[in-house]
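Before any comments, here is the structure.
The other protein chains are all here in position, but one chain of the complex has been omitted.
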């Protein structure tokens, strides 16, 4: 059985206690997307401000949730700020690959995504989450919400 | 366990093979009531012609069903013809008493109604039905339909 | 694995029951089948080891329960060839499945005057929900007739489907055993621009099923007729179709958000599964599907065709014109549902006489009153065969039937 130390890595708790980019952005120019985890009630609000060159100039995170959903959102915000929307989409894919236990089995070590080249930075600390399958939804919530925000930004 | 000879008494089979008062009566002056057993699909149609003195001057039985429902209807028709509506109601009560296993238990002998004085004639042959609880509904169907016809006759 | 009925029979505890010193002969599987020990064990194990409420808990037991339930959903999806497990919606029985479809799809798609096409051989579960929509919305029903052989008369099919919104049809009659030509009906419905939903309650337990191959849009069936427990049924539908349907029951698990002002719905399958599901029953149905898969549905079907052929042949040989077996005369185009008329003994009395010998058949209208009316019958005695029945069961039935002569004096 997986130990809690696989889940609650120091860096995760750090992002939980000191969330990066916490707040709101004015809409417009920013777009806002909300995500819910209907099971546990976690809520994430993602604001992104995409400039004319397609770069995520600013990002802010709101909502409430557990250490995993909050830290994942915080790390995500740090990772995408200043990236292009295409890079952000690649990152979403990589992160979801990291979290996809179905294809990779439950062994955390083998759970690396198909694009391990993309620098995951702090995010790879979340790898241990796959050993706790119910928590995967927590980790992925902010990323799905970001995907929605990117879609909205495109159609605007 | 009860044997089939308790159920299929000779007199019952006789009424089944040669049903008395089979047919229809013209309505009006007769009243007609239909009864269904939703479980097995048995259908009984009862026609009664009540004269001004409150006597059941004529009766006819239609419908389709098993030996028990058909013979019970046939016996009933013979028993009520020429009786007053009040007497017919008493007979309904007596017959239902005979069939009421709930109060009397499953022992056929003890299942006699509270008014055993009323001459049940051939009808007492149906007493064995209480040993086959699912068949009680068959035996009682025509009597419930008669009760309905008597109600209708009164309101006419 | 060879198909050995004696071995199979031994898997079903109820079938070895002895009453008044005599073994029982269970010939009422079209009403409800029996269950193998493995299904009882799966449910028992679930309750003894892993029960907790599903989907909402983060702890070990809740995860085990959720995995057991979702694992069963996947098995059942595979069993009927459903492309996605989320297309398998759990209900309490086939009746609820059809009502869910009628109410939800109907509210979204049907308006006054719209036409729904049924057949004359439907079970009440596929009639009454549409009568209810006739009352509430004012739809119009059209009926595909049944011919003397007990098959659908498709002469006027195109005319009946013309302008129709929906065809709702059984894949196998529970009275006549008739297997209907679903692929052809699906093509005809789609050509007419209609959706097709199929009642597979009598089909899934007995034939290999592939909803994609059948070309249908939605499908309902029930657990207790396919070795599963009571209390669980299934609605399968194509993702797009289910996504476009409004919710049916409201409550926990089917929501994404609830406020005092309103709610939004969760994704499939949860959207249609309000409240605590029949978790143990779903697990049991998964085990039933495992049992059927291990036997092989092709072999189950082959066994039943040959047993049905034996039954039809031997009953006819023994009783000649004294017996009528309704439905298609060709065993290969029907299931093992034998609706019998014996001399002029009423079916209810037949059932009573057979009961004396622990031979269990059903007498009545089999929840198909419109069909009975078309056939000019009030009731039949129905003996239905399943994978655990053998020729000896058929012989016992014949012997017991003959004893009706003693009582009714022919």
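Going in written order, the chains are labelled A, B and C, and every chain counts its residues from 1.
FYI, a residue touches a chain if its C-beta (ideal position, glycine included) is under 8 Å from a C-beta of that chain, and two chains touch if they have at least 3 such contacts.
If you're wondering where the values come from, they're calculated on a predicted model, not measured in any experiment.
Per the touch definition above, the residue from C:150, C:177, C:205 or C:229 contacting the chain not shown is C:229.
Residue-wise, the contact with the chain that is not shown comes from A:65, picked out of A:35, A:65 or A:128.
Touch with the chain omitted from the figure is made, among C:7, C:155, C:239 or C:276, by C:276. Subunit B meets the missing chain through residues 36, 38-40, 133-135. Although one chain is not shown, part of subunit C still touches it, namely residues 13-14, 17, 19, 24, 26, 28, 31-32, 34-35, 40, 43-44, 47-53, 56-62, 91-96, 98-99, 120, 123-125, 127-129, 131-132, 134, 141, 143, 222, 224, 229-233, 247, 249-255, 257-260, 262-263, 274-281, 348, 351-352, 354-355, 358, 360-364, 367, 369-370, 373. Within the complete assembly, residues 1, 3-4, 7-8, 13, 39-43, 64-68, 70, 132, 135, 138 of subunit A touch the chain that is not shown.
Everything that follows uses one rule, which is that only the chains that are shown with their structure count from here on.
The geometric centre of subunit A is 77 Å away from that of subunit B, both derived from CA atoms.
One finds 37 Å separating the Cα centroids of subunit B and subunit C. Residue positions of subunit C with contacts to 2 or more other chains are absent. Multi-chain contact residues of subunit B, defined as those touching 2 or more other chains: none present.
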